[in-house]
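Part of the complex only, each chain left as placed.
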Amino acid sequence: MEALSGKHELEFTVRDYECDLQGVVNNANYQHYLEHARHEFLITKGVSFAGLHEEGVDLIVTHVEIDYKYPLKSRDRFIIRTDIERDGNVRLVFNQNIFRLPDEKPVVKAKVTGVATMNGKPVPPGNLIEKLGLL
Amino acid sequence: MEALSGKHELEFTVRDYECDLQGVVNNANYQHYLEHARHEFLITKGVSFAGLHEEGVDLIVTHVEIDYKYPLKSRDRFIIRTDIERDGNVRLVFNQNIFRLPDEKPVVKAKVTGVATMNGKPVPPGNLIEKLGLL
Amino acid sequence: MEALSGKHELEFTVRDYECDLQGVVNNANYQHYLEHARHEFLITKGVSFAGLHEEGVDLIVTHVEIDYKYPLKSRDRFIIRTDIERDGNVRLVFNQNIFRLPDEKPVVKAKVTGVATMNGKPVPPGNLIEKLGLL
């Protein structure tokens, strides 16, 4: 697998409570994993999801597309690779891929679109763009 | 089963995502059910958990004791019966029981102790006590 | 809003634990809601998600697209409308919309693609198709 320069990577282990009665990770929990990876990615850029909320700015997701390619099971290790791009003036697009470890089997491919909002209205992400290196 | 006069009752149906790889409701999810039943009980008394939070008052749980008697499975219907009592000047104690429907099989018996806090400090629940009829 | 004949409808109330630190329902939880609505829809057609699993057939989601239009808050009531169509020989597509009640404000629009699998391999949904009235 080629090196994905510039991407943020975060490693996880499946916890048993994340599996459902089919014995695999429940679909919704991948969104939890992806959210956590995005927030950790933002932290590396000096942007705090919780901190922004306290300042009155909320990062919200407006659209997700997720391909489920292979299910994760109890105690599987996996990695999420995240990068980000701009889409026009207000939208940020996160491209996120989950691979099982150590065999790098593709598990999930996701495209997550978000905007920054203040009082429920989209705002240009302004200095967020700068911090994220998307200027 | 004798009528439990004065108790609040709320009916639920198990959702598949609440079950774990053992095919039964995951233990932690009973705490979610119990919380929801408490908050709905409080609403019937004119007390909103979310509303109090916005006013700077947080109801927090300080102690729980839960007996797990029988597991719930996919699509089981169940009822939670909740009542409340005072324990000294600041503590409120919720007694909560979960019964499977329609056979009333005991599922969970819980005692949940909470306090009202402001800026992280316990405060006498004051007019909460009055609203809850515990004066 | 026009009558959507033939659609399955299921009503919910937001539970406080489903809200995150932004004070609104966490994105992943909408997938939980949607899953529960699909499974209840299937039940009305005589198809049990948990029952199929016990018979060795797993219904799995292969792709989701979700538009998040408006956030739900503590105690909001909402309805999910679900219908289903075939996509080729093995894929089933669920179209699902969430509306806040009572004002029918659009909250989420989702398209969820699934397949039936046995031992991890897709199988033609066979008598599932018949039960679902998609023959």
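Which chain is which? They are A, B and C, in the order written, and residues in each are numbered from 1.
Note that contacts are C-beta pairs under 8 Å (C-beta built on N, C-alpha and C of every residue); 3 or more make two chains touch, one makes a residue touch a chain.
Please read all numbers here as calculations on a predicted model, not as lab measurements.
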Entire complex copy count, 3 subunits given: 4
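We take it that only the chains that are shown with their structure count from here on.
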Remotest chain, subunit C as reference, centres from CA atoms: B
Chain pair with the greatest number of C-beta contact pairs: A-C
Central chain (distance from its CA mean to the mean of all protein CA atoms): C
For subunit A paired with subunit C, centre-to-centre distance based on mean C-alpha positions, whole Å: 23
Length of the line joining the C-alpha centres of subunit B and subunit C, rounded to whole Å: 28
Where subunit A touches two or more other chains at once, by residue number: 21, 26, 28
Touch list for subunit C against partner subunit B, complex: 15-17, 19, 23, 32, 35-36, 39, 43, 48-50, 73-75
Touching residues on subunit A, where the partner in the complex is subunit C: 21-22, 26-29, 31-32, 35, 50, 53, 58, 60-68, 71
Interface residues, subunit B side, partner subunit A - complex: 16-17, 19-21, 23, 26, 28, 74
